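Let me begin by handing over the structure; questions about it come next.
Only one protein chain is missing; all other protein chains are in place.
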């Protein structure tokens, strides 16, 4: 139904190679997230799959058939854009109906699907409004509605939540995850936000400079980052990375330890430091420890009841089993 | 600044602004008032209350056949604008939606043709019109006005078209729209307001054009600008009648103009001020 295979797909704009040849398989029904810093080529990759950009090299297979030269419309995919790209001169109903109108679906089938989509997305009361009269979250839902009614073989999302405020973003994140659970359709989702990637994905593809750094489940990436880049990118707060004497002690060029894998004590431990800032979130406490002589600051995630404050001297001890070691090239040492 | 302004302050600003506005508007207002006077009243000294007679309006029509230059103005301004739109819409469309490296240069060059002083080409245009029999014809002047305003029309349309976001066209393509569907269902409805604004502003500009219309017409094709200019010595037309003719000449465009304030800024600054 929605298996997508990229074989040696590459993209060049003139002389500039944005995406060197890469291979990737997305299984039917999977929720795949492309994540990476801005400019890493994740959106370009999505647009290649959508057919909005021509590939410079390689093949794109959708359900085993070559779709490399097929027009976007013929690929049977639906896309939700960052700006939502709603048609401003059409009502919500007409916006949602547009792809079905283009496909020449019968009227009663169109209305049936519109009603169903509107109900699922809480848009029933807004069907006759124009996009300009809707809030950001509602526009987002219309864009999703327009994608759903096509019953595509896969959904493509291009940073769909980046224009929403924080509270709405969490809500929409859940709605999209629920939608995936219900429809079980392949979804490819592009974001620069690793929290979105971790919370939503079945499979994460981490990209940097057009290259795939690692493909795996969220926990794979968390537990076994293949290199220092992925280690630093996945996880919040970021992993602490050390080089120099500490790293040498573990026989590596760089070692990393996540904030949640460092224990803190006022009495004694491995590394001594002083607390710069402490953030008390209630559930957790983030301590930013300075003057350790190892790195500028070491981030520690502790439980919510810690009463340590700015200026206190503390002792840190990393969990030896959770230390990640990387060689000179930044690759993981097994 | 969202701040409570004291009522007295607001009244003070209001009075000042209204005085300035009325002084600026006064010549127009006084022409309208004079047009409603008899000829005796019109030259009888300052008086803001006319006798509300329409005899000057009737006289302008019966003695000077006002309707003919009026229709010429309508035909010339609307005709030249529509001609310009026919040429400019595809051009602006192409430049906005499939720009090349040279698009910017082409646009700047088009703008530069607008900088050419009319008087620099007076001699050849006059001679061409004389020799080809275009002198004092509506068709000749329509084409000329079209050429004069073409750069502005292209520019305005281009700035409007560019505001249509590319993602919307991509969304339509994903939704299965063909190029034809894109044009019919998405682009045209979104472009219509911009085209309408462009049309409005250019009708105004063409209506008020007063160099070429005076140079290239005598009686047949003379629009209102040339017609009114022929009364520079008021022997033929007295004060009240002159006012009536003037009022009729500016009224339609004044009203159109009030509706086009925003487009005016954009069109005349080539998008440099929005």
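Labels A and B are assigned to the chains in the order they are written; within every chain, residues are numbered from 1.
Please note the rule applied: a contact is a pair of C-beta atoms (placed from the backbone, for glycine too) under 8 Å apart; a residue touches a chain by one contact, two chains touch by 3 or more.
Just so it is clear, contacts and distances are computed from a predicted model.
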Undisplayed chain, where the name is taken from the UniProt record, one of "Succinate dehydrogenase subunit B", "Cytochrome c oxidase subunit 3", "Sugar ABC transporter permease" or "MoxR-like ATPase": "Sugar ABC transporter permease"
Listed residues B:14, B:63 or B:132, member touching the removed chain: B:14
Contact with the hidden chain (one of B:116, B:139 or B:184): B:116
Absent chain, residues of chain B that touch it: 1-2, 5, 10-11, 13-14, 16-18, 20-22, 24-25, 27-28, 30-31, 34, 42-43, 45-46, 87-88, 90-91, 93-95, 97-98, 100, 104, 106-128, 147, 150-151, 154, 204, 207-208, 210-211, 214-215, 224-226, 228-229, 231-232, 234, 239, 242-243, 246, 249-250, 253-254, 256-258, 261, 264-265, 268-274
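The rule is simple: only the chains that are shown with their structure count from here on.
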Centroid distance [mean C-alpha coordinates] between chain B and chain A, Å: 53
Residue ranges of chain B in contact with chain A within the complex: 165, 167-168, 170-178, 181, 185-186, 189-190
Complex contacts: residues of chain A adjacent to chain B: 50, 52, 71-73, 77-79, 81-83, 85-89, 98-99, 102-103, 146, 150
